[in-house]
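In this view, the complex is presented without one of its protein chains, the others remaining in place.
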Amino acid sequence: MLINDGIPTKEDLAKVTPTEERLAKGPVSIIECFQKIPCNPCVKACNRGAITMPGTINDIPLLDDEKCNGCGLCISLCPGLAIFVVDKSYSDEYALVKLPFEYVPVPEKGQYACGLNRAGEELGWFEVERVTSGGKKNKTYTITLKVPQALAMEVRNIKVGGYK
Amino acid sequence: MKQVEILVVGGGPAGLCAALSASSLGAKVLVCERDDLPGGQLVKQTHKFFGSEKQYAGDRGYQIGQMLLEKAKSDPKVEIWTDTTVLGIYEDGVVTCEHDGKHVKIKPQRTVIAAGAAEKFLAFPGNDLPGIYGAGAVQTLMNVSGVKPASRVLMVGAGNIGLIVSYQLKQAGVEVAAVIEALPKIGGYLVHASKIQRAGIPVKTCYTILEAYGEGKVEGARIAKIDANWQPIPGTEEDIKCDTICLAVGLSPLTELCWQAGCEMAYIKELSGHVPITDDYLETTVPGIYVAGDVSGIEEASSAMVEGKLAGLSAAASLGYGVEAAPGLQKEAMEELDELRAGPMGERIRLGLEKVAAKGGAK
Partner (left out) sequence: MRIEEHPVLDFERGEKFTFFYNGQEVEGYASETVVAALHAAGIRQLGTSPELHRPRGLFCAIGNCSSCFMTVDGEPNMRVCVIKCKPGMRVEEQKGKGVVRI
C-alpha cells in the first residue's frame, strides 16, 4: 500500500487517471499526488488554470483534463516530481510518456533508455523522443519516452546511464 | 562588551528570517552563526521545497538559503558574525561567544535563539563502527563538500530526511540498498517515497536494524521485520551488504542555551524532545528571550522561516519598533503557520503546540 511503500496502487491511480476517451484525444497531465501535504506550486505552474486547489494548500490538487492540453509545464515545477504527461494519441502502436528527471547523465534525443515502473522494475528499452531542460534555475529535465501503448500507464522513470 | 539591540543565535532559515523581519521594523540585529557559511540546513538541500509561494515553494533549499543570506548581507541594519559560536547566556543578560578566536561578551536587549537541532542516534550492536553516519552528515559531505560519502548505503528511517537523503545519494551516484523504517507507515511525504521506489530503492516498513558488522568499518548490516511488539520476527532476517549506514531517526532541539538562560522547559514528545515553553509570539518564560525554528520543536524549514519572521517581529516590537505595523504582520505570520499546519501532516505539531500552550507562557 502507498503508505507502507510509497508505490501507488491501481486504486490510487484510478482517482487521478483521465478516461480512456480523454487519453485518446491527446496529451494530458496525470498528477500522481495522493497525500495531503502543504504544497501548491502546481496551481501556479499551469498557465491554463487547469490545476486547482479549492481548499487550503494542504489539499490534493485537482486537474481539469478538458482545460489541460498536456503541455507539460507542470512536470518540472512540482517539488514532489509527481506529475507526468501521457499522450496516447501519438500513434496506434506507441504512446509518449513525459517524466521529470534530476540525475546525470541526461540522455540525448534519439538514444534508448531503460524504462522503469513505479517499483523501479525494468520494462524495456525505449526511445528518448525529446529532452527538455528546465533551465538554469529550475534544473529539472523533462524526458519524453516513446513506449508501447500498453505501458503508457506503467513507465514512470528511466534507469540512469547506460543509454544506447 | 558589545551592546546590541537584537541578538539572533543561529543563521539558519529561522535566524535569518528573524533578523530580516526585525530589521524591517527598524531594529538593529547581530546574527551569530557558528559555521563559516550561514543558511543552516538549507545549504545542503538540493531538492525543491514545498509549502506555498510565501515560503518560496518550488525553489531549491540551497537557493532559498542563498537568497536569505544575500538579503541579510545587504541589509545595513543586520550584522552577521560567522565562525562564531555562542557559548552561554548568563543571569545578568550577558551572552558570551567565541568570535575570531576571542572570547567576546555581548549585551543584547533582546535575544532570538534559533539554534536548530541535532540528529538522534540509535542503539544497536556495532553502532560505533566507522561508516555509521547521521543522514545530515552524508548530505554535508556530498552537497556541501562535493565528496562521495559512500558506495552503498543502508538508510534507517523513512521520515522526510531519510527519504530525501536517499534521493540525494542516488543523485550523487551512490547506491542505496534500502530504506528501512520501524513504524508500519512511512512518516515522510509519500511523493518522496514514490520517487525513490521508482529509482529502484526499496522502502520497507516494520523493519529494524539488528546489527552492523565489519572489520574496523561497516561492511554490512543485518535487518529484520518486527512484529507489533517491536520484536524481530524469526526467519525474516536479511543481510544487507553496505559500507555506510545512515541514521535518519529524528532530531532533537539544541536547547542548551534555553536551559542555561532559565527558560521553563517541557518534554513534548510531538515536538521531538525538550522545548522551551513559549507564548503565541514565541517569547519564552524569560522576558526578552525568543525562540524560532527547530529549537522550539522539530518541524520543517518552511515553518522555521515563518517562526523566525514572527520571533523577529515580536522582539523588535517589544523594543518599540513598528508599533503600527507589527500587530498586523505578526497576525499574518501566525496565519501562515496555521495554514502550513492545517493538514494531516500538521496534526502532530498542532498537538505538541497545544501542550506547550497548556503549560502557560510569558504573557
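In order of appearance the chains are A and B, and numbering begins at 1 in each one.
Convention: contacts are C-beta pairs under 8 Å (C-beta built on N, C-alpha and C of every residue); 3 or more make two chains touch, one makes a residue touch a chain.
Note that this is a predicted model, so its numbers are computed, not measured.
Chemist: For the chain left out of this view, which of B:P130, B:P184, B:G328 or B:G360 touches it?
Modeler: Checking the options B:P130, B:P184, B:G328 or B:G360, the one contacting the hidden chain is B:P130.
Chemist: For the chain not shown, which residue from B:K148, B:K185 or B:K241 touches it across the whole complex?
Modeler: From the options B:K148, B:K185 or B:K241, the contact with the absent chain belongs to B:K148.
Chemist: From the list A:M1, A:A24 or A:V104, pick the residue that touches the absent chain.
Modeler: In the full complex, the listed residue that touches the missing chain is A:V104.
Chemist: Pick out the residues on subunit B that sit against the missing chain.
Modeler: Per the touch rule, subunit B residues meeting the hidden chain are 34-36, 46, 60, 62, 118-119, 121, 128-134, 136-138, 140-149, 171-173, 216-217, 254.
Chemist: Footprint of the hidden chain on subunit A, which residues?
Modeler: Answer for subunit A: residues 102-106, 139 touch the chain left out.
Going forward, only the chains that are shown with their structure count from here on.
Chemist: As a quick test, compute the distance in whole Å between the mean CA positions of subunit A and subunit B.
Modeler: Each chain reduced to its C-alpha mean, subunit A and subunit B end up 31 Å apart.
Chemist: Residue numbers of subunit B touching subunit A in their complex, please.
Modeler: 47-53, 57-58, 60, 63, 163, 170-171, 184-186, 189-205, 302, 339-346
Chemist: Can you tell me which positions in subunit A touch subunit B when the two form their complex?
Modeler: Contacts found on subunit A: 2-8, 32-41, 44, 56-59, 77, 79-82, 102-104, 116-120, 137, 139-140, 156-157, 159-160.
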